[in-house]
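Structure provided below as structure tokens; questions to follow.
Apart from one protein chain that is not included, each protein chain of the complex appears where it belongs.
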Amino acid sequence: MSADLIASRQSEVIEEFSLFDDWMDKYEHLIELGKDVPEIDSGKKTDEHLIKGCQSRVWLAADEQHDGTVTFTADSDAIITKGLVGLMVRVLSGAEAQAIADADLQFLDTIGLHQHLSPTGSNGLASMVKQMKLYAAALAARRS
Amino acid sequence: MSADLIASRQSEVIEEFSLFDDWMDKYEHLIELGKDVPEIDSGKKTDEHLIKGCQSRVWLAADEQHDGTVTFTADSDAIITKGLVGLMVRVLSGAEAQAIADADLQFLDTIGLHQHLSPTGSNGLASMVKQMKLYAAALAARRS
Amino acid sequence: MTHSSLPERIRRDFPILSRTVHGKPLVYLDNAASAQKPLAVIEAQREYLSNYHANIHRGAHHLAQLATEAYESTRQKIANHIGAYTTDEVIFTAGSTDAINLVAQSWGRTNIAEGDTILVTQMEHHANIVPWQMLCEEKRARLIPIAVHPDGTLDLDDLDQALRQHEPKLVGVVHASNTLGTINPVEAVCRAAKAAGAITVVDGSQALPHLAINMQTIGCDFYVATGHKAYGPTGVGFLWGRKALLNAMPPWRGGGEMIHSVSFEGTTYNEIPHKFEAGTPHISGGIAFGVALDWMNGIGLESIHHHETELVHHAQSALETIPNLKVIGTANQKVGVVSMVVDGHHPYDLGTLLDGQGIAVRTGHHCTEPLMAHMGLSSGTLRMSFAAYTTREEIDRAVIALERAINMLN
Partner (left out) sequence: MTHSSLPERIRRDFPILSRTVHGKPLVYLDNAASAQKPLAVIEAQREYLSNYHANIHRGAHHLAQLATEAYESTRQKIANHIGAYTTDEVIFTAGSTDAINLVAQSWGRTNIAEGDTILVTQMEHHANIVPWQMLCEEKRARLIPIAVHPDGTLDLDDLDQALRQHEPKLVGVVHASNTLGTINPVEAVCRAAKAAGAITVVDGSQALPHLAINMQTIGCDFYVATGHKAYGPTGVGFLWGRKALLNAMPPWRGGGEMIHSVSFEGTTYNEIPHKFEAGTPHISGGIAFGVALDWMNGIGLESIHHHETELVHHAQSALETIPNLKVIGTANQKVGVVSMVVDGHHPYDLGTLLDGQGIAVRTGHHCTEPLMAHMGLSSGTLRMSFAAYTTREEIDRAVIALERAINMLN
């Protein structure tokens, strides 16, 4: 089940980050993750896919698969934001639409990065997650 | 000289009030004074002479005398305000216009009633004093 | 535990209550003008300013995050407290006055046109009259009062008739009157107004400190209140509005926070609630307002209302014994407000002589001049108003002091 998939991916990320107590080490890791996130297709780095945070910009593309799962790709012009959107994609991409819509994304909180997800946050992450869920919810509704 | 007149009348009032340490005694005296202030001529209790404080109302009439002095009469619908306007009239009425315009009215402060004279005060007293001075200043300017 | 022990339990939370005035212990009966603040509220402000002050929303640094979270948590607390459908329906304002002006200037200037009618009750505070007068003057619309009965209750027949006759675009009603204490049947008023096609604005300034409030049962379109009457700081309050209305309204104040993006070619606005929150807000006030709500809920609005109702009855029967005294506003359902006049004595004189005895009351028209004119009380009233910490003994002292004042004036 996709809900389990999302949960187990979250646990994976939590475990991965549990290696770092130090704030700076954690961010060092996040930066590495950000560098590893493949750039989004330039064809998708368009205004249509842009989510404008007040500071960094995020691009998000969602693709519906035949089996009812959703594939996400995402990018950002700030590397830390890119690391964060990469984590979100890693946790959610490929799961079933309904599971994405229902997902309880506690992991950022657990690894001590929840401030980046605050609704008044300036990096665009919160808006991106909102959009991922809206997209998945719409899709799930359409299919049911 | 009229300035001396105003000063000596202020001293008189200050001395009179120095008999009372107690807040309530002071107000008892003020109420007595208020009761003794003769009512203004009903002909002068008109909108033209009305100064609207946000709580009590004050009527003020000013009469220019041939010798350049000004006679004031005043009234109020609240007895404490009436006592206060009575004190003002007692100190200023009959003095020369210029002396009234220049008068430094410290006595209310000295006898501990200055709050009634605050510019945002609600009883109309501050507006009345302002009007007394404006009237006197205009008159003095006209005569000089 | 009986309700009358409420003040005993909470008075020590209020540092000001142990002070003296003119050498007499303070008896503070001016709560409808502004309530005193519990230590928790005072300390929340101090703590914020000493420990985590920063400008909010836009900052990525830690202090800015702490401050933002604390401030936004109050929005959530307000939403919970008033049964809002969603948190973003709650707009922070500088108080009730500011909130009503927001509705009048944003909703009003978009929706009111020449010849339209706005109804408000005759017992409104100036804050729920003047913004509509200014709007009506600009738009050549009409502002018409709904009558109030001599006992201080709303004339519902007059409301019904006015709704039929004028087909108003908007109806404004005070939830509880600051001068009379009357709790208005806002549910019924809103139902009738809605049936007649009008938008409703409820002024909850005096309800917030005394009553449980629920947007979903009241059925209004806009609701406003102010922090400082509900044990919170001055300079902060809120507007609640239906989401669809708020979304459709243009912004009122322009500046930082309320924009999505700015350029000289064209600016786009943020979503609600931020669309209506331009500039740096009163952050410490916002935070402390949430603490005030927590404090009230910790005590329980039930207990507060019950206690204050007892105080009103106690005061009204004690005052009855004073000759020539008349209580103004004798509705069955009241918040902790008792207005009165004494034949032959100006309220200003009485209030001044009470102050000399340490008793703080308010006198005058209480920013309800039209009501005072309607009732033929050109000098206003003397008003005693109560809070959760007010005791029967304080009321007894005030009554004795009033008798003394009357004697001095006779």
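Letters are used for the chains, namely A, B and C, taken in the order the chains are written, and counting of residues starts over at 1 for each.
Keep this in mind: a contact is a pair of C-beta atoms (placed from the backbone, for glycine too) under 8 Å apart; a residue touches a chain by one contact, two chains touch by 3 or more.
Since we're looking at a predicted model, the values are computed, not measured.
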Missing chain touches which shown chains? A, B, C
In the full complex, which of C:152, C:209 or C:251 touches the chain missing from this view? C:251
Please identify which residue in C:7, C:285 or C:336 touches the non-displayed chain. C:285
Sole contact to the chain not displayed, among C:130, C:156, C:245 or C:377: C:130
Taking the full complex into account, what residues of chain B touch the chain not shown? 52, 54-55, 115, 118-120, 122-123
Tell me where the left-out chain touches chain C, residue by residue. 15-16, 19, 21-22, 26, 28, 30, 33-34, 36-37, 41-42, 45-46, 49-55, 58-64, 94-98, 100-101, 104-105, 125-127, 129-134, 143-145, 226, 228, 233-236, 251-256, 258-259, 261-264, 267, 278-285, 348, 351-352, 354-355, 359-364, 367, 369-370, 373
Interface residues of chain A toward the undisplayed chain are 23-24, 27-28, 31, 54-56, 77-81, 122-123
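Just so we're on the same page, only the chains that are shown with their structure count from here on.
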Note: chain B sits from chain A at a C-alpha centroid distance in Å of 76
Inter-centroid spacing, chain C versus chain A (mean Cα positions, whole Å): 44
Distance-wise, how many Å sit between the C-alpha centres of chain B and chain C, to the nearest whole number? 38
Where in chain B do residues touch two or more other chains at once? none
Any chance you could list the residues of chain C touching two or more other chains? none
